[in-house]
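Here the complex is missing a single protein chain, while all its other protein chains stay put.
And now, chain A:
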Amino acid sequence: MKAAAFAYARATSVANALELLAVHGEKARVLSGGQSLIPAMNLRLVAPEVIVDIGDLAELRGIVVKGDTLVMGALTRHADLLKSSDIVKCAPLLGAAAAHVAHPAIRNRGTIGGSLAQADPASELPACMLALGATIVVHGPGGERRIAAEDFFTGIYETQLAPQDLLVAIELPVARTGSAHFFQEFARRHGDYAIVGLAAQAMLQGDRFADLRLGYFAVGDKPVLAKAASKLAGATITPALLAEASDALSHELDPHEDQQATPAMRRHLARVLLARCVASLLNRPDLNIGGRS
């Protein structure tokens, strides 16, 4: 379990990192927190010839609020999401989610940029990006691109990032009054990747949802912003309506099979999460129908 030999370059600026990536192309890999890349290299699942370490780039650090937008540098650590008061105020969903990402030692190194670039379909943060309506800011040979989270994730470990691109920042709309969030995942051990999870962001209006965004993860080859949510927005929710939305969700999802769960189990758990989410956000225990139709 030793990585194949590789060359190492420590980027001195974003521009320098982009130059290095331009020169080496597919043979290079960006090294951020290393919590996904290094295990993969040690298992010889990947064998990049050059590592471009962006760990030193102060430009990629920091969480700032600019008007209605929260901007997070790509090097923001998972641990920062748990600590930052700006996150608590502007995007509390991220803090709730980060608590489920791996373990403290990994959260101290792993970065949000790395997590989004890695695009593991069972990862928490990509689904949060969908729920929060994030914009991913990418620098590449052609300059800056701003990509909506919904378009960013394209498949298992696949994104709109080309080998020469660097993910530099994430922008989120700041949470407004009346917004609420829900996060829950099912994992057999705390810190594991989820079997199924849900990151949800809502706008409440009285006893209804003005808006409801359901970011599901570990339900297929990429995170899913469930369309079934539209059935619930603006309506008075009854168990029957919820069951209808659950059925729509079942149809919409196309989950994979793995050692933890069959597609049927994933669909079932996704429905359970929907009921828990709606019951919790509306404070309506009667809606916690446990995935039943």
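We adopt the following convention: a residue touches a chain if its C-beta (ideal position, glycine included) is under 8 Å from a C-beta of that chain, and two chains touch if they have at least 3 such contacts; residues count from 1.
Heads up, the rule we're going with is that contacts and distances are computed from a predicted model.
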{"item": "Absent chain [UniProt protein name; select from \"Sarcosine oxidase subunit delta\", \"Energy-coupling factor transporter ATP-binding protein EcfA2\", \"Carbon-monoxide dehydrogenase large subunit\" or \"1,2-phenylacetyl-CoA epoxidase subunit A\"]", "value": "\"Carbon-monoxide dehydrogenase large subunit\""}
{"item": "Options A:G155, A:G234 or A:G290, residue touching the unrepresented chain", "value": "A:G290"}
{"item": "Which residue of A:A7, A:L43 or A:V88 touches the chain not shown here", "value": "A:L43"}
{"item": "Chain A residues touching the omitted chain (full complex)", "value": "1-5, 43-44, 186, 188-193, 195, 259-262, 264-265, 268-269, 272, 290-291"}
